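A protein chain is absent from this complex, but the other protein chains hold their places.
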Amino acid sequence: MGVEQKLGNLGFVTHKLEDVVNWSRTRAMWPMLFGLACCAIEMMAAEASDYDMSRFGMELMRASPRQSDLMIVAGRVSRKMAPVLRRLYDQMPEPKWVIAMGDCASCGGVFNNYAVVQGVDEIVPVDVYVAGCPPRPEALIHGVLALHEKVQTETMKDWA
Amino acid sequence: MTMLEKVDVTLDELRHLVSDQALTGDTLLLNMGPQHPSTHGVLRLLLELDGEIIINCIPDVGFLHTGIEKNIEAKTFAQAEVMTDRLDYLNTMGNNLAYCLAVEKLTGLDVPERAQVIRVIFAELQRIASHLIWLATQALDLAAQSVFLFCFREREIILRIMELCSGQRMMTTYFRPGGLWRDVPVEFEEAVRDFIAYFPKRIEQYEGLLTKNPIFLDRVKGIGKMSKEEALAWGASGPTLRGSGVDFDLRKAHPYSGYEQYDFEVPVHEDGDVFARYMCRMQEFRESLKIIEQALDRLPMGPVRSNNRKIVPPPRAELGQSMEAVIHHFKLWTEGYDVPKGSVYQKVESPRGELGLFLESDGGPKPYRAYWRTPSFNHIQLFSWLARGHYVADLVAIIGSVDIVLGDTDR
Partner (left out) sequence: MDKKLKSIAQKLAKKFDGQLDDSLEQARVIVPSGKIVELCKELRDKHDFESLTGFSVVDYHPQTEPRFHLIYQFRSIAQNIYLEVRMELNGSELLVDSVTGIYPGVNWYEREAWDMFGIQFEGHPDLRRLLMPYDWEGHPLRKDYPLGYEEVQFTFNYDEIAKRKPSPKE
């Protein structure tokens, strides 16, 4: 604060580097199109006009993992799909985050059987879990905002 | 079973499906993988390309296999209905309807008139909602992005009506064996009438944007032609069959839930290409509105669920007063009801085609076998020969026109 008083209107602003980097990361996070099942329809509804997700910076959904930061796993992951999921996660460049949307991605959901992976956190590390079957678009947006808060608390040690 | 190791299918196992040129490298084998913006779900297509023209197309499904049929065998009849919503997740109420009709046939349960009329109203609203998503994704694939946003706006109105009655937007489980879960609230009729008044202008808006648009017509006319004999031999149904000139709709041919009382037409087109299927579905919007209006005018007063306490649980108000109600409630929640031995094949007209449930019971409280004959499973087989000789961009239009949902296919 003392620095700013001394410098007056010279146009300098001081701030922590971590805050600036985290702020810029949250304001333009591009999700990857990874809609698998029913939750994908609610994700598409969250992107459409009534519950607009582009207000939060997620204007585009990139199909290519090389150009996205956020993977929203929407829907049930079957045993055949699991290696594909891991491969796509590995292809995303750092920094990357994962939201497990819906009950099936969080814990297996209604389906406790041979064919469904019981929670996608057996395969990729998850940052935010959004509950619901399927979660309302507002719940998904709440999850995204919770992720933004989590990203704001990241420090330089995490980036290394 | 190992999940994290990569599993690759080598060319040896697929050699009989691709032409000889693939092995020498004259043609390119391209994987249109499970994660792709235009495949409407997790469908994997292995394409053999000569330049941009498709020589062979091998669909690979199973990436959404959930084991629903086996899971239904492990639950009682009342619990199993929850799983049925998740099959074809764009036609949730239609799946519930097929299941409830099958159970009612096996147990001989009666359904009151009011419940049947409300079931028809919701089935047609669900058909409109499903066709809106079909239109949104087909137009999005052919690069008409604004239609996507318009369709989702209309769909929100329908989902709000469903939430008004059942509390859930998509997986409602509103139809139960014997009728409905509970009666519709007072605002239901006004909400539906508002929708009927508001929607026809929107259909005109979509038609104005697409039907006479020369860019759209260029991309869909003459693509993916399917003749009448081929469609019948491959077991197609629904708008995919009606777009090839066969006049067959289960609502008219084998009516259920009171459909024979309503006056509507079934659109049929002769060409068999993508445009014919598009026109069939666009006209079905208006026919569904007609049915909803007739049903609303006819809606009688009365109970919405059967009184047979061996199968239908008593209302909560009765539990404080009658001992029998408590006993019925207890038995239904702990053991479930026994369904007599037998099997039934119940078919309904889903927005995609013929949705059939083969339900077999062995006299116990759990289903012995529930086999879902789903339309998308049948229709994905068509891609292997429908796509030959077309460009990759046309393949996207064909996939959209057949209207597949992978939850339906993989179950």
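Should a chain be cited, it is by its letter among A and B, assigned in written order, with residues numbered from 1 in that chain.
Please note the rule applied: a residue touches a chain if its C-beta (ideal position, glycine included) is under 8 Å from a C-beta of that chain, and two chains touch if they have at least 3 such contacts.
Keep in mind the model is a prediction, meaning the values are calculated, not measured.
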Task: Would you mind spotting which of A:M32, A:I123 or A:V151 touches the chain that isn't drawn?
output: A:I123
Message: For the chain not shown, which residue from B:L30, B:A197, B:I215 or B:A253 touches it across the whole complex?
response: B:A253
Message: With the missing chain put back, one of A:M61, A:A115, A:C133 or A:V151 would touch it. Which one?
response: A:A115
Task: Touching the hidden chain in the full complex, which residues of subunit A are there? Just list them.
output: 79-80, 86, 107-108, 112-115, 118, 121-125
- prompt: Which parts of subunit B are in contact with the chain that was left out?
  reply: 1, 3, 7, 9, 13, 16-17, 61-62, 65, 67, 69-71, 74, 105-106, 232-237, 246, 248, 253-254, 342-345, 347, 354, 356, 358, 360, 368-369, 371, 373, 377-378, 380-381, 410-411
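One rule holds for everything that comes next: only the chains that are shown with their structure count from here on.
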Field: Complex interface listing, subunit A residues touching subunit B
entry: 33-38, 40-42, 44-45, 48-50, 63, 75-76, 78-84, 86-88, 110-117, 122-123, 133-134, 136
- prompt: What part of subunit B is in contact with subunit A in the complex they form?
  reply: 1, 3-7, 33-37, 41-42, 62-68, 70-71, 74, 82-83, 86, 89-90, 133, 148-149, 152-153, 155-156, 159, 169-171, 406-407, 410
